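Report on one structure; see the data block that follows.
Missing here: one protein chain of the complex. Every other protein chain is in place.
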Amino acid sequence: MTSETIHLQKRQTFWFIVILAVMAVTVALNIMIGSVSISFSDLSHIVSAHDTASTEGFIIWNIRMPRAIAAVLGGAFLSVAGLLLQVFFRNPIVSPFILGITHGATLMVSIVMLTGLTLGFSQISPYITTLASFVGAYAVLAIVLVIATRVKNGVTLLIVGLMMGYLCHAVTSMLLAFAEKEKIKGFVLWQLGSFSGFQWNEIQLMTIIGGLLLVLVYGLGKPLNAFLLGEDYASSMGVNIRLFRILILLCACALAGMITAVAGPVAFIGLAVPHMARLCFNTSDNRILVPGCVLLGGLITSLCDFIARMVFSPVELPISAITAFFGAPIVLSLLLKRKVSI
Amino acid sequence: MEETMLLKRHPFILLILLGLSAAFGCNRNDSDTFGEKDISDISFMSIGSFSVERIADNWTEVRDGAGRTLVLVPRGEKAPEGYEPQQVVQVPVKRVVAYGYFDIAILKTLGVLEDVLVGVTADIDEWTIPEVVSGMKSGKIAFLGGYSAIDFERLKQQSPELVLTWDPSIIPMMDEMGVACAITTTPVAMCLHARMRFVSFLAPFFNKEKKAKEYFDRVSTALSSIREKTKNVAHEPKVMWGDIYEKRVLVEPGNAWVGELVGLAQSDYQFDDVYGKSCIEISLERFLYSGKDADIFFTYRTEKTGATSKAALAKTNPLLARIKPLKNGKVFSPLPNYVQSGDKLDEILTDISAIIHPECYPGHALRYFREVPDKDPVTPFTAMKRISNIK
Partner (left out) sequence: MNQVNSSVNQTVLQVDHLSVGYKDKTVLRELSFQVEKGGFVSLLGPNGAGKTTLLRTLSRHLSPLYGTVLVDQADLKKLTQKELAKTMSVVLTEKVTPPFFRAWDFVAMGRYPHTGFMGKLTASDEKAVMEALAMVHAENLLFRDINTLSDGERQKILIARALAQDPAIILLDEPTMHLDLKHRMEVMTILQSLCREKGITVVASLHDVDIAAKISDKVALVKDSQIIAWGEPENVLSTDSVSALYDFKGASFNRYLGSIEIRGNGAGKPVFVVAGMSSAAILYRLLSKRGFSIITGILHENDLDFFVAESIGAENYSQPPMTSITTETIQKAKKRIAACTCVIDTGFPLGDLNHGNAELFKAALEMGSPLYTLRKDDYFSQPAPASGGCVFPCNSESQLVSLLEQQL
């Protein structure tokens, strides 16, 4: 088109490549380095021979690799969820958990962990915490979708989501007040999300469901862009607002809910990465930002997971603390450099 | 537990504390080794972060776990100059409110529990200490509400003279009420020595220095006996202490008293290098790696709170199922009375030693731990389920 468009496109391509490369390096680091030191030669042998029998082999194949992938997927899904909701509400300080998804998950987990009730979950699966948080997150998702079909504007939905979140939080607090001290330990641990402990079957599930959702989201890129101008302009340009609202909320909450279910609440990624992506790719075009958030989110989360694991190895720090600790200054500095508000 | 929650909520406090933990580390430099000197001879004693100092014939200055200074003055006598009114404690103290199980167990050791305890932060059905149960039944000891939600009105009604707690946020309230307050926890885990000596910190409050000495001697004797019995063992078992949760794992840090004891009892504590306050999260891979040759695994949780069987633990976190204790080693979980038996530290230490070296303790019956079975027991309910499945 013009030189400026070409320049922008070149710059965006450049960043895509750089982010992809750095992410690949980070993932490799996450696999190679851990609290148990495994030499590079051992590692190459383990990888080539697909050794899962030895302890080191098991650690590489069944602990580090799933965790590395989980971190990338977690970052990707949370970032896209955050992007979707920021576009939907046309509000830059929206996170994927604004609609009460995490609070719903936390409530269900607190019920199964702090009270005696297992609600029959143990019959379905031994992983009652994961299952409980799935149920909690997706129950809130269902409520959100039902309400979204009935309200006229986004702010109402936002307030409903916030109120639901507060309600769930209140009930959780009450359960905590009456819980036995031994049980609180495990619950507090869950509340600090982590990518620890993932197994291959979970990774498969996440990849399939999340992958489908991401493809759907990318396909909605055109109406998403129209939505940036507001619902009135979007509908005047031909967007089916009612259907679109449902799809966006469904994708965003399904992605965020899934991560909360399998990893617990992971803060900040969904809020910060879309901003980083906008600043990095210098655009609001969601057809660029969706893949951009996938890569950038995967990179940032992998990096934060690495830091959380290794800084005080073998002690694990909570990943939410790391994401906020490093993420907030980065977003601030990017903003100040640009001298422009978002 | 409670402290963990506070720290987990503010992980940076934990970070900073870990960094500073060396400074607060266990002080083994004071003059006495296990069991020798008479306490009344010592003019200054430091117990980890705590300290007790005789500043005059009848005045004792103590420093609590948070570094706060209190001065103990016999009832009716004048307090020395230079102390704020809320720092002065009239001894012997007659009415005490206590948060922690350990503090209460120490009160029992000092023989003052039935006389002085008037308020607790756990309800009656959570107690295994008979004196507390009967005190609560008779109405002498009041349940003041959960530790995060104290009913200060009720507390005031009990007219305590001293509150033993880990929660510094109540101090302003206590100052207002004119009640002395002592923080009985430390920023980092108490080492074994500090745990044993803690009784000497509480003793001057009740003029029970003699009882404290008896306790200390008892525990020292137990330790000597442990060292003696296990001196010549051929094999040093590898020991783990922590707990397995869904996807996560916690361990007892090496600088805590547990880690020390395990070392003393001629065994190898697998998490010696881990530094922290108590129950700290580590990576699964490290737990797995340390566990692959471990012989014994102690859990935090009791049977009631989830440590029902090896199979159950393995099912909770299959990635850790291949640690040796869960396969062909041994797993032990505390009995309900464990956490409230600080006064029986000697017996607990012996139990632990007997677990680690059963060959040195033939016929020893465990009183504070239970060996976790391989599988969950078949109850009539599960049996019926199995039968209906077969059909």
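A and B label the chains in the order they appear, each numbered from 1.
Basically, a residue touches a chain if its C-beta (ideal position, glycine included) is under 8 Å from a C-beta of that chain, and two chains touch if they have at least 3 such contacts.
On a predicted model such as this, the values are computed, not experimentally measured, just so you know.
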Chain not shown, its touching partners among those shown: A
Touching residue (missing chain; options A:Met237, A:Val311 or A:Ala328): A:Met237
Option from A:Ser37, A:Ser173 or A:Ser284 whose C-beta touches the chain left out: A:Ser284
Contact with the hidden chain (one of A:Ser79, A:Thr172 or A:Asn225): A:Asn225
Contacts of subunit A with the absent chain, listed as residue ranges: 1-2, 4-5, 90, 92, 219, 221-222, 225-226, 228-230, 232-233, 235-240, 278, 282-285, 287, 340, 342
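Methods note: only the chains that are shown with their structure count from here on.
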Whole-Å gap separating subunit A and subunit B, where each centre is the average of the chain's CA atoms: 39
Subunit B residues within the subunit A interface of the complex: 1-2, 4-5, 8-9, 11-12, 15, 18, 126, 146, 148-149, 243, 245-248, 250, 273-276, 279-286, 288-289, 292, 300-302, 305-306, 315-319, 322
Subunit A to subunit B touching residues, read off their complex: 34-36, 55, 58-59, 62-64, 126-130, 177-178, 180-186, 188-190, 192, 194, 196-199, 309, 312-318, 321
